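See structure below.
Selected chains from the complex are presented in situ; the others are not included.
Lettered A and B in written order, each chain numbered from 1.
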Amino acid sequence: MLAVARPRSAVPSALLPEAPALRHILDARQFDRQWLDTVLFPRAAELQRTPTSRLPSPLRGKRLFYLFYEPSTRTRVSFEMAATLLGASVTGMDSHEHRPEDERLEDRIRVLNEYPYDFLLLRYHEEGGAARAAAVSHVPVINAGDGPGQHPTQALLDTYTLWREFGRLDGLRIALVGDLSYQRSTNSLAYLLSQYTGIQFYLVSPQLLSMRPEVVSHLESRARVEKVRDLHAIADQVDVVYVTRAHSSRFEHAQRFEADAGRYAVDRDVLARLPETARVLHPLPRGPELPPELDDDPRITCFRQAGNGLYIRMALLSLLAAAQ
Amino acid sequence: MLAVARPRSAVPSALLPEAPALRHILDARQFDRQWLDTVLFPRAAELQRTPTSRLPSPLRGKRLFYLFYEPSTRTRVSFEMAATLLGASVTGMDSHEHRPEDERLEDRIRVLNEYPYDFLLLRYHEEGGAARAAAVSHVPVINAGDGPGQHPTQALLDTYTLWREFGRLDGLRIALVGDLSYQRSTNSLAYLLSQYTGIQFYLVSPQLLSMRPEVVSHLESRARVEKVRDLHAIADQVDVVYVTRAHSSRFEHAQRFEADAGRYAVDRDVLARLPETARVLHPLPRGPELPPELDDDPRITCFRQAGNGLYIRMALLSLLAAAQ
């Protein structure tokens, strides 16, 4: 368990003094389903219903600083937009080259704490970076991904997307597809989803890119889990196909994927078998595992999913601000 | 002809329902001279006359996103300033490294369309990038250069500079000088200028860096065109010397330039022959073809030209906003 504050309940915190307020956003595991269902998702949905020009400004006068040790497009851009739409100003820096003589992460955070920033958005290249930053920071740290570790806001927007698309999460049959070994999106997502009731997971990956045993153990303690070697075999039995990028520059062994890549791709045959009410999610950017020529299929949800990220991040920022 | 909307007339569009509004800015060829002379240039000139602190805010609440696949200084900076001065906010990203596994341009545009941006400013490294983006974008795409292709706002500011400096464009004698083979600034400019009456073009370049045949054919169908191998030979017969960078890192054959570089440079001898009323333009950055020690000559117009870019871009943004 993480030593971070965790909102446990939707009951107003004034009535539940033992429920700590949202302090940092570090790990998908810090959020429980009751808080998602009754606080975060309704807040995001309300923001999503509101015309942009009529949004409230709960972050007026606040300042967000982003510190990115790895490139990002979507995450930085959507947080910047989210903060700006709620009235905050945003600045930051990229620090993509890593040399031994670089400044320690903790020193950077301590210097930033000398300036009047209200939020630090951090993407780090090594697991645990966000927790290290939070340990010294005076202001909330938001984990925008730490290497092969966690990427909690991606997991939250993925879960929110299912909540919006299906109206519920309990009982969903979900195929996690592709490289499940080190993918932070699937790890974080699996942890979040495992809190719901009656989930059936299909883990669809090559042997060499299987989900890490500790994650599988966690899932098995809370849900039904089946390992599958070909998406086609179970396509007619799932509500959700969550497919991730097959060929990542991060892993040398990605090449072992090549021969069987077709087993882990959403092709016409998979779509033909998939129920009409199913949804295909992808965290983007995509590779050949989700061919653009199939984008017209209304079950392909990946762009709507990306758009949902804006509202989840707005909701998170407004909840962090309310707790300050 | 391009499949893009083109403003054809200065008559208010309410009276001319068949005249499509300005939707994207992709290619210099989408603009006709009547629109330049009666809409764009007067609007830019009016903005240029207005003190900065008294500018209108037709873009208030609008958001511009820039997406640059190649570095730029001037274009990004002047668009950012133009948008900001008119009330918009600006953010964006640079994506200068190109790897096979990068996200498709179309996917990026579709994700950006999920966020409430009002304009996308795109610099792409391959010809046709802006048109590809416009084909999927819900909001106006502005081409800030696509590889060896078009760079329409540079051509517009060049033309605007001549309009301001001479009060007219018809009948000008214009030398296009340097590498004319793949230079997007000269290609776009030539297309625009060819719409005016009585233009005399001198194409002054090494044989190996000649203007592309299809561009020459287009010019010859509308103006007098003469190919010249030495700027000195015609310097006393021109109103405008538009000189471009001789040595570009873009082209391996630039080295063939070396021996004869003097023929394509504005040196003291060229200035001595040039009429007193002539103007020397350069899109910057410059190389040895326009030596800084001659900058005191009042006919050297390159910095004023760069400054004009701000007002052309403000005018374009305000016209795009008016059409939304």
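Following the convention adopted for this analysis, contacts are C-beta pairs under 8 Å (C-beta built on N, C-alpha and C of every residue); 3 or more make two chains touch, one makes a residue touch a chain.
Just so it is clear, the structure is predicted and the values come from calculations on it, not from any experiment.
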All chains share one sequence here; work out the copy total for the full complex from the 2 shown. 3
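Keep in mind that, in the parts below, only the chains that are shown with their structure count from here on.
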Can you name the residues of chain B that touch chain A in the complex? 61, 63, 65, 89, 91, 93, 95, 99, 101-104, 106-108, 110-116
Chain A residues within the chain B interface of the complex: 52-53, 73-74, 76-78, 80-81, 84-85, 90, 247-249, 284-287, 292, 303-304, 306-307, 310
